[in-house]
Structure formats: structure tokens, C-alpha cells
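Only one protein chain is missing from this complex, and each of the others stays in its spot.
After this line comes chain A, so read on.
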Amino acid sequence: MKKLRLALSKGEEMRFLSHLDYAQAVERMIRRAFIKMAYSEGFNPHMKISFSSALALGITAEVEYLDMDILEDDATVESIMERLNRVAPPGLTVMSGREMPDKVKKLMAICNYAVYEVSGPVTADVNWDELLKEFNDAPEIAYEKVTPKKTRTIDVKHFVKEPITARLDGDRVTLTMGIGIYPEGTMKPGDVWQLGREKYGWPVTDGYSIHRHEIMVERDGELLSPLDVTL
């Protein structure tokens, strides 16, 4: 058995796939590529693959990471990538990859930082650098996080530590935000957008789209690509 870590995209064509839909599309791609995979034991064997995150419906990703256990010991990473790309659905490209040691930690357990770009039309002409100051300088921001099960108050700044930056393109603004993913939870980029709109006077509407620019491993103040974390 061989463990591979691949970097792949979730493009515009796949924007509206839920995490499970995306995972199924990846599984079917692997099957079309005739890659001999390791399966779980039991009544209902599952292909041994795991992702770095559960990308929500509506979000595209520059890069998503995938770990897969293959039973082709002689295959090179390059040959696997090439076989996958030949049968990849529109919007999905396998961009890079690397063989990982067998005992490597799960992607989900190490990826703790994501950078999102949230964009949508602006409703007023403003100086965004000025406008974002209040949010960026606040030491803490209380936010009522509502889930179907319960409502609790969280501190937005615990998750959004880096200043948010804005880029204007005609009548659209793109806000870039780095968000921490911790054992205690995370903050949805769409919720940050709505919070800014409601509490900080950001001149935007509830029409926005989200692109995840990166997902990374933050370790000792350093940001690493999951491909470079082999421990």
C-alpha cells in the first residue's frame, strides 16, 4: 500500500457540490482511472480517501487536499496524477502530489488555517481601508453563532486574527480573510461578510460568492502547505 497526498481544485463548474457530492465525484474519477485502491473492511467497504476539509456547497477552492491509499506499489505520483486528469470532471484538476509516509497525520487534523476571498457587488462608494479599520482593530467581536441545535456567543477575532483586506474591481469588492480552524470550531466566511454588513456598515448585499484561496498548516507561527507536512 502507498499513501499519496494530492492537491486538486474545486472549480466554478463544481461550485454547487456539497462536500459529499464532491467526494463522490472524486471517487468516481478514481474508479474511471482504474486506480487500485485500498478499501475499508466490513459490510460496506469504503474507498480509503480523506480530505483536508468539508468544503460547503457554494464554495470553490483554488486547492483542496486529498489523501488516498493505493494498492499500486509501482505507480509514481506523476503517473497517478496523469491518469486522474485524463478522466477528471470539468472544474477539477489534480495539480500536484507527493507520496507520504504511512503514519502521516490526517489532513483534517493538521489543516488549521484557511484564506477565503468573499466577493459581491458594493452599494456605495467608500474607502475600504478606512472602513475595515474598525473591524480589524477591534480586540474582540462577540458574535451569536446560531446552529440548528443551539445558539452560542463566540469571539470572531479568535478566529480572524489577520486584518481583512479589500480589493475593488468595478462595482465588486473582494474581501480576503484568513480564518483559523480550531478544535473548538471555526467561523464561516459568509458569516463574517454578513456581520460586517450588519454591524460595521460594509456597503454590500447578501449576494456574495466565496472562493477558498488556500488551506494550510500553521505551526509555530509558520504557514506550511499540507504537502510539506510529512509528520
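The rule we apply is simple: a residue touches a chain if its C-beta (ideal position, glycine included) is under 8 Å from a C-beta of that chain, and two chains touch if they have at least 3 such contacts; residues count from 1.
The working rule: contacts and distances are computed from a predicted model.
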item: The complex's invisible chain, by UniProt name, from "Carbamoyl phosphate synthase large chain", "Glycine reductase", "ABC transporter substrate-binding protein" or "Radical SAM superfamily protein"; value: "Radical SAM superfamily protein"
item: Per the touch definition above, residue among A:Gly120, A:Pro189 or A:Pro226 touching the missing chain; value: A:Gly120
item: Residue among A:Leu17, A:Val63 or A:Leu175 touching the omitted chain; value: A:Leu17
item: For chain A, residues in touch with the removed chain; value: 13-18, 21, 24-25, 27-32, 34, 39, 43-45, 47, 57-58, 87, 89-91, 120-121, 205, 207-209
